[in-house]
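Removed: one protein chain of the complex. Kept in place: all other protein chains.
What follows is chain A.
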Amino acid sequence: MTDQQTLADTAAADLPEGPDLLYSEHEEDLRAAVRSLLADRGGPAGVLAELESGRTHDTALWRSLATDIGAAGLLVPEKLGGQGAGAREAAVVLEELGRAVAPVPYLTSAVLAVTALLGCDTGAAEPAGLLAALAGGERVGVLALPLTAAPGGPLEPTVRAGADGALLGTVTSVADAAAADVLLVPVRAADGIELYAVDAGAAGLHIEALTPLDLTRGLARITFDGAAGRRLAGADRAGAAVRKALLTGAGLLASEQLGVAEWCLTEIVAYTKQRNQFGRAVGSFQALKHRMAELWLEVVSARAAARNAADALATESPDAPVAVAVAQAYCAPVAVRAAQECLQLHGGIGMTWEHPLHVFLKRAKADEIALGAPGHHRAALAELVDLTAP
């Protein structure tokens, strides 16, 4: 009798089984644990207060998230010291971190660096040791590439290695570098790319913090002036490992963007319900309601795109590059628009430092550029789905 049943009936169409776009019970449990932890730490207002202290990441929160909940090792198999989960679960964590604009190096360490290490020879002591340390949350690792580095783009590292393993070069705009215990450094070699590890305290390593647009994700310029590096992977593996890391990072960033957008939508709906002007709640004006309804539809759509990317990565689907490019091209602008609408519909209070929504706006705008701007992902799609440029 209901429309739902009628629609469900159509699911029996003779198409191959598609990606699983829902959340499992286990994923919802994980979400609840992460959400509860973030709420205990004061939510967005707490993040705002923390920013006043000048710190760009919250080490106590990171410890709880990474070690107590075990979120840092979700992508790592149990035999390598992780939780043996996958991209679907990591995506759920990122949704919650986005919803709370949590200043923790999850995307950088638990996704990008971990995925790069998984692409190395995990039977060897050095990569395996690092992987276990990152998965357990004991150490923070950061891939030394600009945050703008994108999957499918050219990979041209600006660092090279001397014969003795001493690294030379500069990398700009590295996210969470100041939080890192170890840097994973893609290095240009004669026959491709190699990957080195450099400890944070190494001599000849200079990490110069920049003033970031996104206050919750530190940025730094790193100079290698003869810093000692240990080789993690040679040209046979390193390029693929780094590319896989960028693809996974970009795909899962969509879930963070979804979380950001969701917070903004929830916030603006709640605010316009209780804000009165002209003798009634401003949320009753059609001009505003329609904007929020449009935004809701975009958030709903972003969830489908983000889940599709997470599932494609989790199942190592050959469609993953398309799913990731679609998710990034779609979700990045949705997060930005959600934050911008949130600000505009708040009116004057939206322009104040006191209201936490600016933290979301800054995260959304920086995320839009991170791991390939939407235009990069659309250009990638043009090749992937045979809609080539003129």
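Details
Throughout what follows, a contact is a pair of C-beta atoms (placed from the backbone, for glycine too) under 8 Å apart; a residue touches a chain by one contact, two chains touch by 3 or more; residues count from 1.
Keep this in mind: contacts and distances are computed from a predicted model.
The UniProt record for the undisplayed chain lists the protein name "Acyl-CoA dehydrogenase", from the options "ABC transporter substrate-binding protein", "Amidohydrolase", "Acyl-CoA dehydrogenase" or "TonB-dependent receptor plug domain-containing protein". Of the listed positions A:76, A:261 or A:305, the one in contact with the omitted chain in the full complex is A:305.
Panel shows chain A; residues 1-13, 15, 18, 20-22, 269, 272-273, 280-281, 283-286, 289-290, 292-294, 296-297, 300-305, 307-308, 326, 329-330, 378-379, 381-382, 385-387, 389-390 of it touch the chain omitted from the view.
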